[in-house]
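Only one protein chain is missing; all other protein chains are in place.
For chain A:
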Amino acid sequence: MSRRRVWLWRAALALLAVVLSSVLGARGVPVPSSLLLVVVLAVGLAAGPLPGALLGLAGGWLVDLTPPGTDLLGISALTHAGAGWVSGRATRVSGWPLWWPAAVAAAGWAVVAVVPVLRALTTGAPLDLVGLLVDLVLTASVALVAVPAVIAVDRRLSGRRPR
């Protein structure tokens, strides 16, 4: 029962992040390109590589399918699963410094961004380097604030002892 409740909370949070990214982006509000990434990283840090990868996969499918979707179906699912797995591997048993979520977010952002960047480079499309840098900073900043909060709620719901 507890496990179902935890996954319901994670799924609801992922859906909220995906819809917010799309709706706020359409209104010109500066948000990270993937708010979902922050949620996935938090769950990976809280619960480990497999739950992080599973939420990344499921949430990435939401990104792929939420209109207008991605031009390649499944690409967000795979990259977010990779980011969730990476964040799960970044868990530290003895706790972590305050800046750790931002560093993990930067690593997760790189995992998600590498495929589109490579696709753009191979087709000769111009790269918006400033835009990429702004997105990285936004993602790391939001992660710095939101990841500890998500981890706290996730651990409380799953009955794990806070570190």
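Structural remarks
In the analysis below, a contact is a pair of C-beta atoms (placed from the backbone, for glycine too) under 8 Å apart; a residue touches a chain by one contact, two chains touch by 3 or more; residues count from 1.
The working rule: contacts and distances are computed from a predicted model.
This figure omits one chain of the complex; the name its UniProt record holds, of "PqqD family protein", "Fe-S cluster assembly protein SufD", "Cytochrome C oxidase subunit IV" or "Cell shape-determining protein MreC", is "Cell shape-determining protein MreC".
The omitted chain makes contact with just one of the residues A:6, A:43, A:78 or A:151: A:78. The hidden chain makes contact, of the residues A:5, A:119 or A:156, with A:119.
Listed for chain A, the residues touching the missing chain in the whole complex are 19, 21-23, 25-28, 33-34, 50-51, 53-54, 57-58, 61-78, 81, 113, 116-117, 119-120, 123-128, 131-132, 135.
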